[in-house]
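A single protein chain has been removed from this complex, and every other one stays in its place.
Labels for the chains are A and B, by order of writing; each one numbers its residues from 1.
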Amino acid sequence: MKGPTPDSFRANAEHALQDATLQHALGRAQSGFVAKRAHAIAMVDDFEQLKQRAQAAKSRALANLAPLLEQFEASVVASGGQVHWASTTGELNQQVIDICNGVGAHRIIKGKSMIGEEAGLNAAMEHAGFELVESDLGEYIIQLAQEPPSHIIAPAIHKTRQQVAELFKQFHELGDRGLTQISDLVNEARQVLRSAFLTADVGITGANLLIAENGSICIVTNEGNGDLSASLPAVHIVVASIEKVVATMDDASDILEVLARSATGQHMSAYTSFFNGPKREADAGGPKQFHIVLLDNGRSDLLGGPFESILSCIKCGACLNHCPVYTNVGGHAYGWVYPGPMGSVLTPLLQGLKATTPLPNASTFCGRCEAVCPMGIPLPQMLRTLREQQHDMALDNLPWRAGLGFYSWLSLHPRLFNRFARWIRMGLKITPRWLWPRHRQAVQPQGTTTFLAQWQHRKTKT
Amino acid sequence: MQDSTPNKTKSDKAAPRVALYVTCLVNTLRPQIGFACVQLIERLGFRVEVPATQTCCGQPGYNGGLRQQAMAIARQQIALLEPFDHVVVPSGSCAGMMINHYPELLKQDLSWLQRSQALAGKTLELAQFLDQHHWQPDSPPPPHHRRTWAHHTSCSCRRETRSHQCAESMLQLAGYELAELQDQAVCCGFGGSFAAKFDALSSRMGRNKLNQVADCKATGVVSADLGCLLHLESLAGMTGLSGLAEKGTQDFLHVAELLAACQEPQQSSSDVPTS
Partner (left out) sequence: MSNSDRARSQILNTLKRQAKPMAVDQPALQVELQWGQQESFQNQLKSNGADCERVADSVAALAAVDALIKRNGWHPLPVIAPGLLQKVQLANRWDSIHTEVTEAGTVAVSEAYCGIADTGSLVCLSSPDNPTSLNFLAEHHVVFLPGHRIVAGKRDVWKLMQAEGIHTPRAINLISGPSRTADIEQTIQLGAHGPRSLTVFLLDQLNP
């Protein structure tokens, strides 16, 4: 079965609107995230100042991306780790597989990683014969359900507790135990995943930040699964995209100030951890090998161009939570791993405009995403620029293209424009009901004629 | 308002000239909003002119990816409007286009950039203009408008012109009762061509808004943007909101209409000439 694709957004969205279970789950999620973020921001003295500092840290990083990556690499090597580079997602998957094969690994525990999702790492690892278990509860649930995430920080936001209970019944040996409470479900997953942590040969995690000055990687979680994945197995592999690098621990700190507040409405997530190289000689625990695979996948081309600032995205999810489109249709409608406004920008840039035509158009330009983005990314303007590129490539559909072209031409010809306005009035009055969408009542023009015609008429009479 | 000759400046050639840019939606579908604007602005002592060759601000093309065409339209509207002292637009969406997006569109050409910035500096959304010039009502709301209104702050008034609070305070000043509408910052789902391209989604967003209007016990919707109003009105007939009010009254009105209803009718260029 072919799942939803970005190209079928319209149909995906209509399907999602009819899915009562999904609508129920989305309704609850939206209000929660929005209220929590608003509360967290109200609690700090000057969130605008925190945003400015975070943005300044990121600007510094993007202006020096190549030297910072080189510095990061040197720092990692100095602390005993290894850095691998991948231009494409295929290369990333192969390098992870090669590392795992190199240490004779079989069982893999994985922390949440959007880069892993972007690369389809799980499928590649399973295809190569590894046994891989997702450890973030949400990711674990969608792994069992064999679905992509529907939210970048709450991957299983579309699932109800009953659906999760069904999955556990199907995949766990529950016997007669019925799992009805959410706490039962969380405990069940804790038990099952605990043994996966303790027996894994390799832990794979993503990274929220890479710090050039000391070669540390930063992982932010609430569950602690990233920390366990990074600490218990003998090998820790980090997969991260190149724009995650910042210069210093101070710059990383400034970005962390806005991350959790924007994401879950916490001042800090329960666990913000910096990992550096393999375990030190005297350490009792920790991995013996530490690898980082850096992914480009087209990001380097964005630097210096009109879409550069999408590289500032820290994947907090605030734009999703505040988007009237996302909150009505959920993440799967977007057809790939990045949904919502940031996804509607990033997906076309990574997958090409042709295969993703509906996404930049699926916005009312309400501007709320930009208003809540802690990194100040002008998401609506980027969607508009993508529409311009679609237009230049003649990817927009012909009737729209012609219609907007005609209306723009008319706008440059005032006499015709006003005559056309009068025709529109007439047309609306005589349009039969069946030509209107069924769920809308026909819009009727009021008054005798257009405002401009009436005004002219009065002016000439007085 | 204490002045016994409220129209003193109307024919005064020295009064500042205001260009009223009615917008293509008002011009075509709700001309009475245009006349309400004229009444409101004249009362403040300005000379209102309606440049006859105004068309559309260019937003449909601009948002549809037709940048070159939008630039041509922007230049034409700038040339038309720049001679005036003020430009008033009864729409956050079109005002925002002129204020924020004309300079963005024309940023490559220094001379046009400066002209667009000059225009942006004297362009205001209607409620913002009324607020800045201390508009005052003459009388309480007329009986047929006395009900609880839900004020739908359009996204463009909220985030483009940042004037949604002006409309709110003007409506309150005029004595209108405004309901506590939940999720006021959330889009109604209009979005211009979005409503046509993604009809099902747009309708759902609109119905969500109408449900919240019903939840707060409002029986009418007022907004500073006609696009949102028409979108909601076209959906309301099918949700049962329409018809809550008395017969012969309207449920979806522009801020200008409600405010003008609190102003004494006066003989002005906006009145129907008696022959």
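The criterion applied here is as follows: a residue touches a chain if its C-beta (ideal position, glycine included) is under 8 Å from a C-beta of that chain, and two chains touch if they have at least 3 such contacts.
If you're wondering where the values come from, they're calculated on a predicted model, not measured in any experiment.
A.B. asks: What chains on display are touched by the one that is not shown?
C.D. replies: A
A.B. asks: Could you tell which one of A:Leu17, A:Ile41, A:Ile152 or A:Leu193 touches the chain left off the display?
C.D. replies: Hidden-chain contact among the options goes to A:Leu193.
A.B. asks: Using the touch definition from the top, which of A:Asn64, A:Gln441 or A:Gln456 touches the missing chain?
C.D. replies: With A:Asn64, A:Gln441 or A:Gln456 as choices, the missing chain is touched by A:Asn64.
A.B. asks: Taking the entire complex into account, which one of A:Gln23, A:Gln94, A:Gln389 or A:Gln456 touches the absent chain?
C.D. replies: Answer from the full complex: A:Gln94 touches the omitted chain.
A.B. asks: Taking the full complex into account, find the residue in A:Gln23, A:Gln266, A:Gln441 or A:Gln456 that is in contact with the omitted chain.
C.D. replies: In the complete complex, the chain left out is touched by residue A:Gln266.
A.B. asks: Contacts of subunit A with the missing chain: which residues?
C.D. replies: Against the left-out chain, subunit A lists 25, 28-29, 32-33, 53, 56-57, 59-60, 63-66, 69-70, 79, 84-87, 91, 94-95, 135-138, 141, 154-157, 159-161, 164, 182-183, 185-187, 189-190, 193-194, 197-198, 214, 216, 222-225, 227-228, 230-232, 242, 249-251, 253-254, 256-257, 264, 266-280, 282-286, 294, 296, 300-301, 303-305.
Here is the rule we use: only the chains that are shown with their structure count from here on.
A.B. asks: Averaged over CA atoms, how far is the centre of subunit A from the centre of subunit B? Could you give it in whole Å?
C.D. replies: 35
A.B. asks: Per the contact definition, I'd like the list of subunit B residues that touch subunit A in the complex.
C.D. replies: Residues in contact with subunit A: 22, 24, 26-35, 50, 52-56, 58, 60-67, 69-70, 72-73, 76, 104, 155-156, 158-160, 185-187, 189-194, 197-205, 208, 230, 233-238, 242, 269-270, 272-273, 275.
A.B. asks: List the residues on subunit A that touch subunit B in their complex, please.
C.D. replies: 10, 13-14, 17, 324-325, 328-329, 361-368, 370-371, 381, 384, 387-392, 396, 400, 404-405, 407-414, 417-418, 421, 424-425, 428, 437, 439-443, 445-447, 449-452, 454-456, 458-459, 461-462
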